[in-house]
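See structure below.
Note that this complex is displayed minus one protein chain, with the remaining chains in position.
In order of appearance the chains are A and B, and numbering begins at 1 in each one.
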Amino acid sequence: MHSDPEAIRKSIRSYGIVGGLLLVFTAITVAVNRIHLAVPLAITVALIIAGMKGTMVASIFMHLSHEKKWIYGALLLTVVFFIVLLFLPLAAVSDTIGTPIQH
Amino acid sequence: MEIPYTVEPRPDTGLANGKLGIWLFLASEVMLFGALFSTYILLRVGAIEWPHGELSVKLGAINTVILICSSVTMVVAWAKLKLNDFAKGRLYVLVTVVLAAVFLVNKYFEYAEHLAKGEGPWHSTFFAIYFTLTGLHGLHIVGGIVVMLYLAGPGAGMWKSNPEQYANRVEYTGLYWHFVDLVWIFLFPVLYLL
Partner (left out) sequence: MEKTVTGTAHEHGHAHDHAHEELGFWRKYVFSVDHKVIGIQYAITGLLFLLFGFCLMMLMRFQLAYPLHPIPIIGSWFGDAKAPMGIMLPEFYNQLGAMHGTIMVFLGVVPLAVGGFGNFVMPLQIGAPDMAFPKINMMSYWVYFLGGVTMLASFFVPNGAAQSGWTSYPPLSVIAQGGGQTMWLIGMVFLITSSLLGSINFIVTIVQLRAKGLSYMRLPFFVWAQLVTSFLLLLAFPPLEAAGVLQLMDRLAGTSFFLPSGLVVSQKPLTVAGGGNPILWQHLFWFLAHPEVYVLILPAMGIVSEIIANNTRKPLWGYRALVYAIVFLGFMSFIVWAHHMFMTGMGTNISAFFQVTTMIISIPSVVILTALLLSLWGASIRFTTPMLFALAFLPMFGIGGLTGLPLGLAPSDIHLHDTYYVIGHFHYVVAPGTIFALFAGVYYWFPKATGRKMNELMGKIHFWGSFICINCVFMPMFIQGLGGMNRRMYDGGMQYAHNAGLLKWNLMIGFAAWGLGLFQIPFIINFFASIKWGALVDRNPWEATTLEWSAPSPPGHGNFLTEPIVYRGAYEYSVPGAAKDFTPQFEPERA
């Protein structure tokens, strides 16, 4: 935890820079959307850009880059279960027995 | 009777109670929004066709910019408090509140436009998940505004009695706020662009 004024002033500068970067990436996301990529590619690109933005918010604004072990541990566990929640139900419906129901 | 480590961190964990507490809360929020993203995936994969271009990218992008700026102002507010500048700190918190309010106003116009066309949550699974995801996110914004107004208003007395704990509370509120921003950073491309 920084209680040194000079370090805090430096952080304020970095917050501003990161904020600017986030705005740039937002513009990129919207611009890339204008190019009509194939859906899987579009999803990948959009998620990569969003992932980079999210990492910046988490590590700089939320100070995650110098947080403590318990926080990292709890978050790692959460990320694992988040991925499970997102992809296992998908796996369950993708791997169906027989033919799909036709209307 | 004092609860230990409310303000000063416990030596072996390096954490104050509230810091661990707010991160655990955010972990549960990850799972909450995760369930809704899982819903989005299952509904989209199971749909014969999925709408495209139904939502206003302009409004969505503007709101993204607004939230990013509000994240900057929130973390600067905390930094100002660590520099012992209460006036600036409180000002930045209030700026964050104003930006959040503008976000909500935009959302109101967006919703009103869709509802006027009969495109409510009942219209299709796309609009159902759109309204639910953005609605729940919007409720989180409202919650953030309430807490920030409390800290800038009636709760500000703690700056005099316990400035360190007050700064911690602003920090924890900031962590919550950045999370709300983070969710939107994913919501915007997923709903508006893809």
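Just so we're on the same page, a contact is a pair of C-beta atoms (placed from the backbone, for glycine too) under 8 Å apart; a residue touches a chain by one contact, two chains touch by 3 or more.
Owing to the predicted nature of the structure, the values given are computational and were not obtained by experimental measurement.
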### Summary
In the full complex, chain B touches the hidden chain through residues 1-8, 10, 13, 15, 17, 20-21, 24-25, 27-29, 31-36, 38-39, 42-43, 46-48, 120-125, 128-129, 132, 136, 162-164
### Task
With the missing chain put back, which residues of chain A would touch it? List them for me.
70, 77-78, 81, 84-85, 88-89, 91-98, 103
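As a working rule, only the chains that are shown with their structure count from here on.
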#### Entry: Of all residues in chain A, those that touch chain B in their complex
1-3, 5, 8-9, 11-12, 15-16, 18-19, 22-23, 26, 29-30, 33, 39, 42-43, 46-47, 49-50, 53-54, 57-58, 61-62, 68-71, 74-75, 77-79, 81-82, 85-86, 89-90, 93-94
### Task
Would you mind writing out the residues of chain B in touch with chain A in their complex?
9, 13-15, 19-20, 23-24, 27, 30-31, 34-35, 37-38, 41-42, 45-46, 57, 61, 64-65, 68-69, 71-72, 74-76, 79, 82-83, 174-175, 178-179, 181-182, 185-186, 188-190, 193-194
